[in-house]
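Let's turn to chain A:
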Amino acid sequence: MEPLLTVDAISMIFGGLRAVDSLSMNVMLGEIHSLIGPNGAGKTTVLNVISGFYKPTEGKVLFDNKLIQGSNSSTISRAGLARTFQNVRLFKELTVLENVQIGMYALVKEGIIGTVFHTPYFRKVNKASVEECMALLEMVGLKDKASLRARNMSYGQQKVLEIARALAQKPKLLLLDEPAAGLNDTETFELIKLVRQLQGKGITVLLIEHNMRLVMNLSDRITVLNFGKKIAEGNPDVIQNNEEVIQAYLGKRRAYA
Partner candidate 1 sequence: MQRKTVKSFSLAIATLLIVSLSGCGSNGSNSGVSADKAPIRIGQATALTSEYTVVGQYLSNGTKMAVDEINAAGGISGRKIQLVQEDSANTNPAAVNAINKLIDSDNVVAIMGPDLSTQNFAVAPIINKAKIPFTVQGTNAKLLDGNSWFFRLRPDDGLAAKTAAKFAIEGLKKKKIGVTHDSDEFGVGGRDLIVKAVQDLGGTVVGEESYNSNDKDLTAILTNIKNKGAEVIIDWGHPSQSATLQRQNKQLGINLPIIGSPGMGMPATIQLAGDAANGTYVVGDPVPSLNPDPKVQAWVKKYTDLYKAAPDFHSASAYDGIYMLKMAIEKAGSTDATAIQKALLTIKDYQGMGNTFTFTDGNGAHMVMITQIENGQNNKLIQTVKL
Partner candidate 2 sequence: MNKKVLRYLVFILLAAVILSIPGVMPNNYYRGLANLSLIYVIVALGLNFIYGYTGYISFAQAAFFGIGAYTTALLGVDHHISFWLALPLSGIMASLFGVLIGIPSLKLTGHYLAMATIGFGIIVQMLMQNWTSFTHGATGVGNIPGISLGGFTISSASQYYYFLLFFVVLSILVTWSIEHSNLGRSFKAVREDEIAAATSGINLTFTKVFSFALSAFFAGIAGGLYASMSAYISPDTFSFDQSIVFFTMVLIGGAGTMLGPVIGAILLTFVPELLRFMKEYYMALFGIGIVLIMIFIPQGIVNVFAKDGQFAEWITAKRTARVESPQKDL
């Protein structure tokens, strides 16, 4: 299994603060890889570096063996790397369907002439893309809400809609930034089922999450981050019993003894 994504000794320094300190990790093709760590460990910063918001101060990022660090987010997304956001970023005023259609923007070639004159070619391409989006909505259980405004969806529905939009990009790698945050138990259970389904479809997932039940249940491998440094990596049971990881989360055990 060769790595789909390789993060090679990247560091991100914000004016003296080393948010990420020469982190190296890789995500294997087809695996569900989790990145965990206490708040402020630099998880989201790593995600932002990978998805092109920040140019890392040092280090390289390879995706599908192509160097992507520093290129802008839309090029990275077209290369097949989709992401969701910690605090949902949907196009609130557009309909649910339109949100997903925008995800598919780069894959649907309507052409200038088609767009202006709605030629038969345009209608065919448009119809096909609508059907695909509806299928995605069905997968995430939002099919009946297609024409409603994203703003009117519940928080859980918005989270899932954002995943649908990311899926519309037919990504090779899906970055999920705390997808379970704010979900109730049934919604979390649905989420686990959905991510399993995605893995079945051959989509590699990099997951940032605090909900340990979700992480331990879903992840093939876990990387633990603390103060921007990698302190552990391996499969779930190794991580569960790793002394350093427990300390990072629960603080010094001996301090209470």
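Here is the rule we go by: a contact is a pair of C-beta atoms (placed from the backbone, for glycine too) under 8 Å apart; a residue touches a chain by one contact, two chains touch by 3 or more; residues count from 1.
Keep in mind how these were chosen: all candidates are chains of the complex that A comes from, given by their letters.
The structure presented is a predicted model; accordingly, all values stated were derived computationally and were not measured.
Enquirer: Pick the candidate that touches chain A in this complex from 1 or 2.
Expert: 2
Enquirer: Which bits of chain A are touching candidate 2 when the two form their complex?
Expert: For this pair, the touching residues of chain A are 51-53, 72-75, 77-78, 82-83, 85, 89-94, 98, 101-103, 105-108, 110, 112, 114-118, 122, 126, 129, 149, 151, 165, 168-169.
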